[in-house]
Structure formats: structure tokens, C-alpha cells
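All protein chains but one are shown at their positions in the complex.
In this document, chain identifiers A and B correspond to the written order of the chains, with residue numbering beginning at 1 in each.
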Amino acid sequence: MKTGRRRLPLAWLGAVPFFLYALLFLFIPAASIIAGAFKDAKGHRTLSNIHQVFQSQYIDAFRTSIEISVVTALLGGAVGLAIAYAALREGTPRWIRSGMTTFSGVAANFGGIPLAFAFIATLGSVGIATQFIDNVFGVNIYNSPVNFAIWSKTGVEITYLYFQMPLMILVIAPAIDGLRREWREAASNLGASSWQYWRHVGLPILMPSILGAMILLFGNSFAAYATAYGLTSGAIPLVPIVIGNFYTGDVLSNPHLAQALAFGMFVVLGAMMLLYVPLQRRASRWSR
Amino acid sequence: MEDYEAQEQEFWAKLEESEFSRSSMLRRSAAAALGLTILGGAPSLAAAARRAGAAAPPLKGTAANMAALVAAAKKEGHLNVIALPPDWANYGEIISTFSKKYGIGITSDNPDGSSAQENQAIVSLKGDPRAPDVVDVGPSFAVSGTVQGLYGKYFNSNFATIPRAMKDTRGYWTGDYWGAISIGYNASLISTPPKSFADLLKPEYKNKVALNGSPLTSNSAVSGVFAAALANGGSLSNVAPGIDWFAKCKSVGNFIPVQTTPQTVASGQTPISIDWDYNNFAYVKEFPSAKWTVTIPSDGVYGGYYCQAINATAPHPNAARLWEEFLYSDQGQILFLKGYAHPARFTDMNGRKVIPKALINALPSGALYSKVKFASLGQITAAKATINTQWPAKMGA
Partner (left out) sequence: MRRKRIAPAAVIWLLVGAAYFFIPLIATLLFSLRKTSTGHCCSLAAYGYIVHDPQFWSTLRLSFQLALETIAISLVLFVPTVYWVHLRLPRLRPVLAFLALIPFVVPPIVLVVGLLDFYKGSPQWYYGSPYGFLATAYVILAFPYMFFSLDAGFRAIDVHTLTEASQSLGASWWTTMFRVILPNIRVAALGGAFLTLAIVMGEFTMASLAAFHTFPTFIQYVNETKAYPAAAVSLMSFGITWLAMLALLMVGRGRPGRVQIAGGH
């Protein structure tokens, strides 16, 4: 196959349409945000916005956002993987697969006030699950010792799983499809248990996709806004909510501080990406 | 010094304290930040011709030129309003009554928009036939809108009987209705009715007290903090005790951060809501099963009003003025009262005994309202700054 030097420029041409689109509709707005983060109200260059980001209330927002995102990415990823595999493996009827895939597609985008209210109606102080547990087990989860509240960090995490797990299912499904049936059969023929299959065959092969998917889940959770707001009215400080406050509130707005916060989000996700690359390279030793 | 001059001075003083310059403020609002921002292109030829052809609208409404105003408005044939939820102060009925009375169709855009978005819509939709003709904004936005030149002057026929504190004497905006912060509660879930802020700290209200949003973004919630401050040793200039009260309410387990919505009221998730009286009253009618009851807290009565203004570059200026005439007529003001919002001309109309007795009886006793206090623009701005710094710290997770 000819791979002379002359081919290379042509090959790069194939990527041009995409990059052009990305430039017009992604890079430029993103760049204007980064530029804006370093400007003050008069348009001069300044680091004061960045400096303000380090105030405790904003640092708290970042800490909480990261915490919730990590928890829901790991939990959502793990449980999502388990459910996806359960539905896609051999022996499971076909209709379960279609039903789950399509359901996940919808659930992955079910958010905002409808989702918040669905969970308030379930696990709120007068929710059906709360009342069921109270009636059947005699335990009111809103009192001690449980002291649960749907508007707490835990409540937000539980609610977030509603779109995190489906996202995991959707993204990992093609990869699970790539796990050949023959490998599982071969492993069990050699006497491997289920756990051993996963540890030595299944997980290593899936790992790059799993990692990629978890990063996606992290980012998805990190940027989520409407659901947490519906549950807590912003009582739990999350970075997108704080940014949104600047734009939609009746307070005097400071878009440059908002852009500095958005820049902070960039930094966090950039750091995640830096984690991802070496992990990915290590994990992909096992793929073809 | 005129009221508006004092107000403007306070406004600019506060702005300077927060390190914004006048020019950047004007520039920033001119840059499409938020709200109904889409069309910046040149106006369509039709709209331009229409505006050029229309005679200049009258500056003062008088009985004499009312007929001409109505005719001109009907000729324009349409009115654009913004951020008017149908169940807020009975705007639903006001809109349909106006529409039917004059045969002028009304487009009601972005019903849940904030005051900030209303002003920005004027800027970003300038020249577009979809721009809002009239706005209904909070006082600080009325002042900032005037300063930015967004509004046109108009003295409706009843301008004189609007209280001085509720209007811009140059004619740029007028207060249309006011309400007081109230406590609404679900009588089927709450056995002991709360009557004051002090009551709400009692243990029987565990996990039951909610606000209409967060004071960082919602005007109603900011007003709730004002009311709590008045009830706890604070004042219009010092809202910190109000924030402390909410922190206390949260620490005893009564306050929940869930925003009050029709759903949470109907489902019983927020059995007690601190909100404007006209909002709480709307729930009474809407959810008979919740037996929603409204009372004004006895220890802190805070009032707030909203302001009508006409877009300086309104696509339908005559219809806009006719709308104001309608709102400030006895008929319009009574419609506000039907929504349990106190119309601006309440005192005048009450004196002339033109308010139906049934409506007067439907409101909570006048005695409860007698202590009502309204904050000045400067006080509101200062309070928001305090809330911005103290609320996350004291109430954060």
C-alpha cells in the first residue's frame, strides 16, 4: 500500500471539515471565554478575576462539584457497566437490550426540574419511597439516625445517577459488543471463574473504554446545573450554579468573574485529561 | 433634590463601590449578555415604515386624547409583553381583558424571565418587531433602565394619584402594584398555624419551611431575608440578622432549600412558603386540596413594588401607552387586586370607595399591612451585596 510522503497532506485534509466546524462553533466561543476571564470591567488585562476565584465560597463550589462528579462518575460507571453487561451478554433476551438502550438514551437526558421533582416525589420528605419505608420498616429516613435529605449532597448524587448510569450504558455498549463470546467460552473451558475472566480478560480489554466513559461521566456531572438547582435552589454550591447566578440573578452581574470560573472548569477538566492520557496508554496495551 | 436624583446618585455610588464604570456598564448591557437576545439585524422594512409613518405618541394621557390613543393603538394592532406569568398578580386575566376590550393581540414572551432579562431584551431586540413594548421590573432595574435610556416618558391619566415614592417624577416609570412578604402554609399538613418568623423556629415545623428560590438569584427570596431582618432586630439597612435567622432556621432543621413551586406546594413537599402575598394567594385558589392559608408575619412586614415602563424604541408605542392607561385605570387596578396584589392607587381608590367590598374582605386585614416598610434602592443594593457575601458562608452545605 502506497504510503509515500505525498499521501500525508491528503490524509490530513480528511480532518479539515471537522476542525473547521469545531473552530467556528467551539473554539472561538471557548476562546472568548478564556480571554474574558482575564479582563476587568474596563477591558484591561487583569488577574483580579482569577484572584477572586480563590475566595472560599468559590473554592467550596469547586470542591463540592469535583466531589459529586467523582462519586457519580465512579458509581455510575461501575453500576452502569454491570447493568450494560447484564443486558448485553449471552442469554439475555433481545428485547431487554433494545429496551435498555433506548431507555438509557432518554434517561441520559432527563434532567432539570422534572428529574428533581421525580426524586422529590420519591425520596422527598413526603415521597412515596420515604413513606413506604416508614410504613413497612418503621424508619423515617428524614429523622435520626439516618438524617437523609434529598436536597443534601447525597441526595444530589443519588439523583445524578439517573443520567450518569444511562450515559455509561450507552457509551460502553459498543465496547461490550466487542468482547467476543469465544473469549468467555475459552476462558471457562480453561477453568477460569467469572471473576478470573473479568480480571484477566474482560476488564483489561474494556479498560480504555471504561476510563474514557468515566471521564465523560465526570465532565457531564461537573457541568450539570438544572437538576441540582431544582433540588436545592443552589444551597449546595456547584460551579455551574454559581456561574449561572451571575447571568440570571437579579444581582449586579459580573460576567468576567463568571468567565474566570468557567476557565477554572477548563483547568479542572484539563487536569482530568492529563490523568487520562497515561492511564489510557497503559490500559490499551491489552487491546489489539 | 428630586427623588429620582437621589435614587440615581445612590445607584451610581453603589456602582462605583463595586468598581464598575458608567461607560462599561452601558457597554456591557449593550453587548448581548442574556435574555431575549437574538436579532441584531436591521429592522424589517415593514416595521421601519410603520414606525416612520406613525404619528408621535402623546406624552400625557388625558381624557381628551384618549379616543385618539385608542384609535392609534388599534391601528398598531399588537402589543408585546415580557416576563408576565399568568398567575402572578392576575396578569393572565389582565392580558385577556385588555386584548378583548381593545381587540389588540398580545404576545407574552418569556413568562418566567427576570427583571434583568427584561431590560436586556429591550437592548438586544432593539429595532425588531418582537421587542417588548412594556416591561414590569423591580425598582433597581427601573432606575438602571432609565439611566441607560431604555425607557420612554409617559404620564398616564392617573399619574397624579400614584404615591410619590412609587414613581419617577420625570415619567420614565411608575409603580403598578405592591405586595408584602407573607407566610403561606398547607393547613391540612400544618396543625398549628404559624403567625410570625419567631413561630417558624418551633420544632413542629421540622423540614417544612421553604423560600421561593435562593436569595442569590430570586427577588422574592431577597425580600424574604429583608422581612426576616425586620423581625429580628435588623432594619432596611442591615439585613444580616435576616440571614442569621435563616441560618438558625436551617440549624434547627426547619428550613429546607427546596424552591417552592406549584408542584412542591401541591405535593406537600413545601408545606410552608415564605413568598409574596400575591403568589401565596394564587396557590389558595389553585390547590383547594392543600387548604393553603396566607398570613402576614406579625413581627416583620416588608413590602416590594414592581414598576411599569415603556420601551423607548417600542415597536407599538401607542399600544404600549394604552396598556399603561388600562393598568392604571380603576378597572386595571382592581384586576391587580383580584390577584391579591395591592394596586399602586389603592389608597386613592379606597378613599373614593370604588373597590368592591368582596375584594377588600378577601385580603388579609389592613391592620397586618399597616406596618409595611419599603426599602429604597440604595438599601436594596446594599442588602444584595451583604447577601452575596454572607449567605453562602452562613448557609452553605
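Here is the rule we use: a residue touches a chain if its C-beta (ideal position, glycine included) is under 8 Å from a C-beta of that chain, and two chains touch if they have at least 3 such contacts.
Keep in mind that what you see is a predicted model, and the values were worked out from it rather than measured.
In the whole complex the chain that is left out makes contact with A, B. Across A:53, A:107 or A:235, the single residue that touches the chain missing here is A:107.
Contact with the chain not shown here comes from a single listed residue; of A:117, A:151 or A:197, that residue is A:117. The chain not shown here is touched by just one of A:53, A:172 or A:257, and that residue is A:172. Residues 1, 11-12, 14-15, 17-18, 21-22, 25-26, 28-30, 32-33, 79, 82-83, 85-87, 89-93, 96, 98, 100-103, 105-115, 117-119, 121-122, 127-129, 161-162, 165, 167, 170-175, 177-178, 180-181, 194, 208-209, 212-213, 215-216, 219-220, 222-223, 225-226, 240, 243-244, 247-248, 255, 258-259, 262, 265-266, 268-269, 272-273, 276-277, 280, 287-288 of chain A touch the missing chain (whole complex, contact as defined above). Contact between chain B and the unshown chain involves residues 31-41, 85-87, 109-112, 261-263, 265-267, 286-290.
Keep in mind that, in the parts below, only the chains that are shown with their structure count from here on.
Between the Cα centres of chain A and chain B there is a gap of 38 Å. Residues 15, 18-21, 24-25, 28, 33-34, 114-117, 138, 140-141, 207, 211, 213-214, 216-219, 222, 256-259, 261, 263-264, 267-269, 381, 384, 388-389, 392-393, 395-397 of chain B are the ones that touch chain A when the two sit in their complex. Only residues 40-43, 56-57, 60, 64, 113, 117, 120-121, 124-127, 142, 149, 151-153, 229-237, 244-245, 247-253, 255 of chain A touch chain B when the two sit together in their complex.
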